[in-house]
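Showing chain A:
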Amino acid sequence: MSTAPWLTIMLIVPAVGSLVVASLPRRHGTLAKQLALVVSLAVLVLAVLATAAYDPDKAGFQFGQSYDWIKEFGVSYSVGADGISLVLMLLAALLVPVVVLSSWDEAEEGRRSVPAFFALLLALETGMVGVFAATDVFLFYVFFEAMLIPMYFLIGSYGPVEEKAQRSYAAVKFLLYSLFGGLLMLAAVIGLYVVSADQLGTGTFDFATLRQLEITPGVQKLLFLGFFIAFAIKAPLFPFHTWLPDAGAQSPTGGAVLLVGVLDKVGTFGLIRYCIPLFPDAAEYFAPMVLALAVIGIFYGALLAIGQRDMKRLVAYTSLAHFGFIALGTFAFTSQAGTGAVLYMVNHGLSTGLLFVVVGFLVARRGSRDVSAYGGMAQVTPILAGVFLIAGLSSLALPGTNSFVSEFLVLVGVFTEYRALAIVATCGIVLAAIYILYLYQRTMTGPVKDEKMRLVKDLSVRERVVVAPMVALIIGLGVYPKPLLDIITPTVTATFADIGKSDPAPTAPVAAPESGGRS
Partner candidate 1 sequence: MNPANYLILSGLLFTIGATGVLVRRNAIVVFMSIELMLNAVNLTLVTFSRIHGTLEGQIMAFFVMVVAAAEVVVGLAIILAIFRTRRSASVDDVNLLKY
Partner candidate 2 sequence: MSAGGAAILAADEHGGAAVHYAAASGAFSLTWLLIALPLAGAAVLLLGGRRTDRWGHLLGTLTAAASFVVGLVLFFGLLDRSGDDRAVSQHLYSWIPVNGFQVDVGLLFDQLSAVFVLLITGVGTLIHIYSIGYMSHDPGRRRFFAYMNLFLASMLLLVLGNNFLVLYGGWELVGLSSFLLIKFWEYKPAAATAANKAFYMNRVGDVGLALAIMFMFSTVGSTNYDSVFGAAAADVIGYGTITAMALLLLLGACGKSGQFPLQAWLPDAMEGPTPISALIHAATMVTAGVYLIVRAAPIFDQTQAARTVVLIIGAVTILIGCVIGCAYDDIKKVLAYSTVSQIGYMFLAVGLGPAGYALGIMHLLAHGFFKAGLFLGSGSVIHGMDGEQDMRRYGGLWRHMPITWVTFGLGYLAIIGFPGLSGFFTKDRIIETALAKGGTSGYIYGGVALLGAGITAFYMTRLFLMTFHGKARWEHDGPEAKHPHESPATMTGPMMLLAVGSVFAGGLFVLGSSMQNWLAPVVGEHGEAHHDISPAVVTALVLVVSAGGFAGAYLRYQLRPVEAVARPDAEVSVVTVAARRDLYANTFNEVVAMRPGQYLTRFLVWADNVGIDGFVRGSAAAVGGLSGRLRRTQTGFVRSYALSMLGGTVLVVGALLLTRAG
């Protein structure tokens, strides 16, 4: 069972599904939705089965497959999963059905073809699975860029109906920003190929081979920057973030969930998967700069989120703060911080995803993203308000929700290595409380804004089905995160061990470690 080509199947199913859905005539909207839901659920089942078959104690990639693609350039179709990519694939596979279900009625608004919308979602899923599964750097690059296309159309064609100019502005901005980073990365990818051709005789794009290369520090720095800027734009990290609020605000809800929930994770995933193992010396050289940017991002994102009036922009800015935490954990080079960062990627997908979904529901009821258009919603729509609060609490990392585990791991891991930085970053949790609860206060509490709002309906059955699994996971992973940690920890530990980093020992250890590290 464990030898089944899980990853290839997970790529083929949504790709074929996307083609089938796209070929449906426009009038068969309902059929398209149902088909998309079935396909995305099938991918979810596959992802869960793959996770069950995954053996966390085995080193290296699992479910690996490799076929020559462009032999002349050493490009191959190679896929494989390690602990980091597996949990992110799981996240992507989980969010797509949620998005399909939450966008059930949304596509009509765009007065565009409904089948096309769902076909784009499935195409996006193909790209997301591929980008995490690829173990060939060139293949990774292809998926990295291919994801842009469906997302561009999702923003440009299915954003808010009445804001045509803004949404095409946002779509183009997103595309250009990402392309700019992508081209820098392409240059670095080609650079890697040249270096490998120099050292090995024949050039290769195979990740496992590339990480064995001994690259001179100067070259490492250049190549590192090529990858890093692409990922920093994608994530995004301060100061490459200005596309995110626009894209987040102008996306349809489902698009925003996938954009912030999964697409942006490709950036942070790239940092830990490619930047660090491929260029260890450069990573160490640039670590202080990245850490500084991360801490600035935490505060900058939080303060800007507090100052926003557009709810979707607000959520987008909170993500900037969260990506700061992720980058902080990634570049502290301790296994706690690294594991926390990877877990944070998953948790952020869940909590911010849910936040976008709920904001989407709210906007759908009122037709405005402006915070000041709301007030007292908790009286009218108590369930919606409750779910909103749970998503928000997860976003501010309250213990008992998923994000607390990851945020604390990041902070404690950073603390053992960079004490002052951790102290500063920890102060960011106060701002997190402010941006979430201030938003909650302005929208949900107080007197009902106007009498028309009293007629608004609470969450429908479909909407409850959408949020229920997310809420369950948010609380479940907060109380019992061990299954995910067990998958992530060995891979992260191995990644850092590979570049010669190990956790600092406690200065005055009193208890023998209760169970030794797995490295």
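The criterion applied here is as follows: a contact is a pair of C-beta atoms (placed from the backbone, for glycine too) under 8 Å apart; a residue touches a chain by one contact, two chains touch by 3 or more; residues count from 1.
A word on the picks: all candidates are chains of the complex that A comes from, given by their letters.
Source: prediction; values computed, not measured.
As listed, 1 or 2 are all part of this complex, and the one touching chain A is 2.
Remark: chain A residues 173, 176-177, 239, 241-243, 300, 303-304, 306-308, 335-336, 339-340, 376, 378-379, 383, 386, 393, 398-400, 404-405, 408-409, 411-413, 415-416, 419, 422-423, 426-427, 429-430, 433-434, 437-438, 441, 444-448, 480-482, 485-486, 489, 493, 503-515, 517-519 touch candidate 2 in the complex.
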